[in-house]
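Dumping the structure here so I can ask a few things about it.
Missing here: one protein chain of the complex. Every other protein chain is in place.
Chains here go by letter, A and B, matching the order in which they are written, and residues are numbered from 1 within each.
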Amino acid sequence: MTAASRVNPLTGLILPVGLVAIWQIAAGTGAIDPTIWASPAAVLQQTRAALADGSLLADLAASLERDLAGLCLGIPVGLAAGTLLALSNLADRLFNPSLTAIRQVALFSWVPLISLWLGSDDTAKIAFVSYAVFFPVMLNTYQAVHGADQKLVEVGRMLCLSRIQMLRRIILPAALPGIATGVHLALIYGWLATIGAEYLFSAGPGIGSALMTGRAQFRMDMVIVGMAAIAVVGMTLNVAAGYGERRLLRSRGGAGA
Amino acid sequence: MGAIKSAPAAVLNEPVGSIRGGTSLVLSHIGKSFAAGAGVFLAVEDVSLTVSPGEFVAIVGASGCGKSTILRMIAGLETPDRGDIRAGGTPVAGTGLDRGLVFQEPRLMPWLTVEQNIALALQNVPWTAAQRSAVIEEHIELVGLNGFAQAFPRQLSGGMAQRVAIARGLVARPEILLLDEPFGALDALTKVRLQTELQRIWQAEAITMLLVTHDVEEAVFLADRVVVMSPRPGRITAIESVDLPRPRDRAAADFVTLKSSILAALGET
Partner (left out) sequence: MSGAAGHAIHAPRATSGGIVPRRVPRFVQPAWRNLLVGLLVPCALLTVWAAAGALDRLPALILPAPGAVLIALRDIIQSGDLGSALAISFLRLAEGFGLGALAGLAVGATMGLSRLGERIIRPTLMGFVQIPVLAWVPLLMIPFGIGETLKCISIGIAAFAPVAMNSFKGLRQVDPKLMEVGTLYRFSAAQRLRHILLPGALPSIFTGLRLGLTQAWQSLVVVELVASTNGIGYLAVMARQMFQLDQMLAVMLVIGVCGFALDKSLRSAEARLGRRFGGVAR
């Protein structure tokens, strides 16, 4: 009945190419104010310049360094907290309500407080990133460990596994996919928090700071180059994490009997 | 054969590879209730049963008759509210390596190979690595899965996965193997094939087996005695002996007669 539609990959390009074309034409004919709106050509030129003098890569490196530091702090704490709350009924009832309440406060509202406590340099930014990363990891770990398939846990009981054996051989392996999801989210949120931190804390090297500088100088071309860099890094992290998750699942034999 | 304690750290005194017999199983006036809404639901009421060493007993009954509950109490996953369960003379208190359990689903760890899944049962058995590999290999062969030791559960069919579960249930050399509707989730052909397998395994291992099923034909095919239970509350209504010589012919007249009388007993609830 239905003829096989020839999926033309070019249809996906119609929109972006069209938009960029309209943009370039508008800039070229002066329909939009060139002192405010950069043209695609200007953006390309700025990209080349920023790459050539190394500023783009230096900024990215500075941001990524901070991102990494925050991840290294936030992820282990999140893992530990999630596991503890999932395994200990008492800890769960004691701490979960408080953590849930704290989580209600929008992420960036913590920035003024952190800036008062820790100042505005790298320490503060890294602390903020760690906080941003903590909750996704903790929540996903908690769900994964808590929700470990009870049927498999019963098998462990039948085999008379000790508490530690049960944890090591059944609960944690069963929870691994969920934990991996938490780490995936941590990568995404961590990068977001890194950029945001650079806006709100004082200047220093970083791609977010470069964006703010570009804005202050009304250099939209710089801003767009920065945006593209942020998007590229975010996308890379996302894809890498997804790939890692799939590899993990495959090596474990996937969803089994 | 040394006596096996029910405690988790069971010490097994026999050398690997010896032929074993099972122990006896005695249930005395077992009762179990569950909370249900405002009231209480009597799942099992005053059940008493004696299983001889090496005997194969099947329990049949409609859903809700408490047969799975009884099995779980023998396994140690639940405790009876009333009454006493003794395995080999020792009171049952929690799970133990002297009692193996095969669930209705294979319940294999998806991230472990067949071999590793079976090895999981040997975590708390004080054998050397060499002894372990030997006994694991022996049981892979026993359930007819030669060559699949390195396969992952997702690569196995339902019947094969269930065989791994049986091997896992037997590898620690329990005295009693409990089976909770092990073939319920399989198609008819695989079911018949595995029933034959199970009979062969029972004859080879010569341990006590207790099978819960809603399939009367399966019960008559495999068991020495068939216990008929009825629900609301769960209790034993009849115990039939199956005196037919093995291997049994499902089409034989006496087989069919026995099956009919048990079905009739089931219908009287």
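Definition applied: contacts are C-beta pairs under 8 Å (C-beta built on N, C-alpha and C of every residue); 3 or more make two chains touch, one makes a residue touch a chain.
Remember, predicted model here, so these are calculated numbers, not experimental data.
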* Structure fact -> In the whole complex, of A:Ile36, A:Ala52 or A:Ile164, the residue touching the missing chain would be A:Ile36
* Structure fact -> Across the whole complex, the chain not displayed is touched by chain A residues 5, 7-8, 11-16, 19, 36-37, 89-90, 93-98, 101-102, 104-113, 115-117, 191-192, 195-196, 199-200, 208, 211-212, 214-215, 218, 220, 223-224, 226-227, 230-231, 234-235, 238
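Here, only the chains that are shown with their structure count from here on.
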* **Whole-Å separation of chain centres (CA-atom averages), chain A against chain B** => 50
* To do: Sort out for me which residues of chain B touch chain A in the complex.
  => 8-10, 75-77, 95-97, 100-101, 103, 105-113, 120-121, 123-124, 152-156, 158, 161, 168, 172
* In the complex, go through chain A and note every residue touching chain B. => 151-152, 154-155, 157-162, 165, 169-170, 173-174, 176, 252-257
